[in-house]
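Of the protein chains in this complex, all but one are displayed in their positions.
Chain IDs A, B and C follow the sequence of writing; residue 1 opens each chain.
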Amino acid sequence: MAGSTFGTLFRVTTWGESHGKGIGAVVDGVPAGIPINEEVIQRYLNRRRPGQNAFTTQRKEKDQVEILSGVFEGKTTGTPIALEVRNEDQHSHDYKEIAGYYRPGHADFTFDEKYGFRDYRGGGRSSGRETIGRVAAGAIACEFLKMLGISILTYSREIGGIRAETFEKDQIERNAFRLPDELAAEKVEAYLKEKMAECDSVGGIIECIVSGLPKGLGEPVFDKLDANLAKAMMSIGAVKGFEMGDGFAVARSCGSVNNDAFINKDGQIAKDTNHAGGVLGGMSDGSDLVMRIAVKPTPSIAKTQHTVMQDGTPLDVVIKGRHDPIIVPRAVVVVEAMAALVLTDALLINMSSRADRICEYYKK
Amino acid sequence: MAGSTFGTLFRVTTWGESHGKGIGAVVDGVPAGIPINEEVIQRYLNRRRPGQNAFTTQRKEKDQVEILSGVFEGKTTGTPIALEVRNEDQHSHDYKEIAGYYRPGHADFTFDEKYGFRDYRGGGRSSGRETIGRVAAGAIACEFLKMLGISILTYSREIGGIRAETFEKDQIERNAFRLPDELAAEKVEAYLKEKMAECDSVGGIIECIVSGLPKGLGEPVFDKLDANLAKAMMSIGAVKGFEMGDGFAVARSCGSVNNDAFINKDGQIAKDTNHAGGVLGGMSDGSDLVMRIAVKPTPSIAKTQHTVMQDGTPLDVVIKGRHDPIIVPRAVVVVEAMAALVLTDALLINMSSRADRICEYYKK
Amino acid sequence: MAGSTFGTLFRVTTWGESHGKGIGAVVDGVPAGIPINEEVIQRYLNRRRPGQNAFTTQRKEKDQVEILSGVFEGKTTGTPIALEVRNEDQHSHDYKEIAGYYRPGHADFTFDEKYGFRDYRGGGRSSGRETIGRVAAGAIACEFLKMLGISILTYSREIGGIRAETFEKDQIERNAFRLPDELAAEKVEAYLKEKMAECDSVGGIIECIVSGLPKGLGEPVFDKLDANLAKAMMSIGAVKGFEMGDGFAVARSCGSVNNDAFINKDGQIAKDTNHAGGVLGGMSDGSDLVMRIAVKPTPSIAKTQHTVMQDGTPLDVVIKGRHDPIIVPRAVVVVEAMAALVLTDALLINMSSRADRICEYYKK
Partner (left out) sequence: MAGSTFGTLFRVTTWGESHGKGIGAVVDGVPAGIPINEEVIQRYLNRRRPGQNAFTTQRKEKDQVEILSGVFEGKTTGTPIALEVRNEDQHSHDYKEIAGYYRPGHADFTFDEKYGFRDYRGGGRSSGRETIGRVAAGAIACEFLKMLGISILTYSREIGGIRAETFEKDQIERNAFRLPDELAAEKVEAYLKEKMAECDSVGGIIECIVSGLPKGLGEPVFDKLDANLAKAMMSIGAVKGFEMGDGFAVARSCGSVNNDAFINKDGQIAKDTNHAGGVLGGMSDGSDLVMRIAVKPTPSIAKTQHTVMQDGTPLDVVIKGRHDPIIVPRAVVVVEAMAALVLTDALLINMSSRADRICEYYKK
């Protein structure tokens, strides 16, 4: 079935498998007049690209994007933008061995169950490479958000149980883990080396903060802004949890503490605190959006694991190949992209909420 | 904008405000031939109805449902089912006072910002009464799931920081909190009385377990089963977090622990553990679905709070009216309904995944 | 499946059968601030109501609409508007006889084939009464279009082969056939009496003209304005053809004749002719939209017809009951409603087409 499209007005459709000819996205509903070119999109892709340091897969691909439509003389034209990255480093021989058994923590088994067979050369659509399409599309959304003064800050909040205790924005892109805390980054490095020696992998938590958003974005009831963000984030492979504002901590709080008081701040109505994480009733309330995303340890590990063949025969396996011991730092870029897609769509949809403003729009 | 519809093939549209004439839902795409009548749906609604014990709002409404279409001689006909509950106990005079200021933790402010004005008589669409439509629609989905041998078990996992330590299924409907642990229920009762005396409210965590699901439900990439469940749950007012399987705990786990080994169990391929919570690559894997939902403390409290008037004038307020000190036990029923809606839709969509089965279906 | 919802941002869901408890619609995505009340909607419903003259069914129903949500103090609030008309004059005994056989020209057979059984009391969802929901929802859209200076004029162009040769706008609501030509109306009356004496029915053509539309509405490729109008009109029961501008006549024209020259009209770019019917490339071009809709003769006739029972036994039948010998005049109101739904949705969607205008919208 059709699960490869995301969004209502700003709508992204992705395609491509890890070991096919390439990966891509078609972004439809892009407003005309956004400055965009391949260099701009490439900058976003480079941030998620593997092979950048000792803690990511050594698979070396340039992931070079090509724009095939929808951009003319450096600006979006309003028609669909086709983005494409050809696969280079396919190494499908690495994967032939895995064709016969089900890798623990992977989607091999469920793909077989759903479709009756699968492309056994690798993760296919459930490979991390699928996120190339998301990031390329998200780049366009990010550029659009910039025009409106909206910014998204995403970083690792915690890796392998080691939490960033300080916040230095400049640190984020300076260490291999995208942690805003230099000391935490050092601890993570030591811990990760230990785990890599054990042929194991670790997980972590990503935090995403959005500033400058107009009030009232998101739709009451089913299309709440936080509901759409939750879906966007949980649709990223390896994500197992999502929370908004204080998140799970609200379960142990009290109403008198958790409610954010409204105040008059320089003539503007604002909230004194932000336990809610920037949404009330599913609509943006003028405070920063704050969300956290839990990412599981990379399932591909070289440690011996128990599993079965397609016919049920048990066996012990060691997953070879080049895999990230931690995917959190690269997933940071994907989280940012997904947030941008949700917010752009919400901005477009929200324009139809008031008859007076619609009349004003058309009476020009 | 249109945010009141949920689902692709099995599609629910809800309507109605807390202080309007009524609340309802239209359920479209219901397969023909499901046994249903008003009594069946009423049983689900009665479980979420207020006024049943000392720990819910004393607002006394029968919430009597009427089926207006789509059911003939006790069975669904395939055409849309209109469900309606008329409001009885509106007491809008209770609310007149709140028209001028913004209640902390409520959507008053964001509604005003989005639409330019609002129905000041109460929570409107962001009232808990909105969930009547979800539960009525979910009742039909639940009855359909029963036909397929699928069951959903939902209960309070933790309230005010007090966690259920034992699991006795029969306990769930025996205490006011839908906790599966009698002792925990007693502790919660004591704690809640204390908080009520302080005019305060508490939050909690709901757990939802789905058994008997076919393998392969959910669509890769954006429409993953867990992504759609996350959206469904986060769209419930007061929900601030969602996790699947081990959820946020994966952030501190290792691949070798978090990966569930595949085993051969009586000739069937199964998972030895269920850290994943029943989904791999966004598709059901044959294990139980396990998810947890964080619910914030009721924002309406009688304790004095700081806020502002619509013009920004600061003031201190005490929210009067009849409010639940804890909404977790009633939200349990809403969580169950939303899970049922997502699963029913996934079951219908999944039928189109294999050409061989489609041919078989039509060749009869 | 879910086929009862129409529209993307301005979205209508209808429900109800001819012989159930009632008929209704939920209109979601209505911009806040449109003046609306039950009297306004009733005026539109009264125009489609049966029993108004000798040439419509004598079924006498008031079709009284009730607004259940989404309107507060005479204005839309932005939340879904539930509209409901309870059925009064059900006379289901009239229909018991038809339960066993398939009425020619009706959907009895296809309903049985699709769903395995059907509500045998009447046409169910394929009854003309289903259009009540469309007209009630369309009334809101029409009121919104008025705010923007957009008007829709709909009338019978031809009935039983007798064509309106002159056009007098005031005539339309003065004769039973909604013909803009008094003389043609007289001829139709005579012809129809003749056909009624023969227990037969006739068809006709409806014309719909939209003035005052902004340029650029509609989306290139699949969501062209004329494509969406075609779907809207063909979804009305009994409609068998749709054409835009010169329509089928283009098949016999030449490019040099059919192309509309652009001219400079008082400093504005306009078209000198309007063979295109107001759309170029699927987008409104500033000229009036002109479309025509072919309506088949009422299938329910009292003349003897051949058919079969559900088990295949042949028999001759005479359809009793109260049926319109011509449904064109009442369908005029439905065509107007459907046009209004499509245009309102197109207006809302179109607001997201230009980045510069979006920035302007949000920078206020």
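Methods note: a residue touches a chain if its C-beta (ideal position, glycine included) is under 8 Å from a C-beta of that chain, and two chains touch if they have at least 3 such contacts.
These numbers come from a predicted model, not from an experiment.
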For this session: For the chain that's not shown, point to the residue among B:Phe109, B:Phe144, B:Phe248 or B:Phe262 touching it.
Result: B:Phe144
Exercise. Which residue among C:Arg48, C:Lys75, C:His106 or C:Arg330 touches the omitted chain?
Worked result: C:His106
Seminar exercise, completed: Had the left-out chain been drawn, it would touch chain C at residues 1-6, 14, 102, 104-107, 109-111, 113-116, 125-126, 130, 158-161, 195, 198, 200-205, 215-216, 218-224, 226-235, 237, 240-256, 258-264, 267-269, 272, 276-277, 279-286, 294-301, 303, 305-308, 312-314, 349-350, 352-354, 356
Exercise. What is the set of chain A residues that contact the non-displayed chain in the whole complex?
Worked result: 1-5, 7-11, 13-17, 20-24, 26, 28-29, 32-33, 66-70, 72, 75, 77-82, 84, 114-119, 121, 124-125, 348
Problem set entry | Hidden partner interface residues of chain B, rising order | 8-10, 29, 31-34, 76, 78-79, 144, 147-148, 214, 220, 347-349, 351-359, 361-363
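Simple rule for what comes next: only the chains that are shown with their structure count from here on.
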Seminar exercise, completed: CA centroids of chain A and chain B: separation to the nearest Å works out as 26
Exercise. From the C-alpha centre of chain B to that of chain C, how far is it in Å?
Worked result: 38
For this session: Give me the residues of chain A that touch two or more other chains.
Result: 220, 349, 352-354, 356
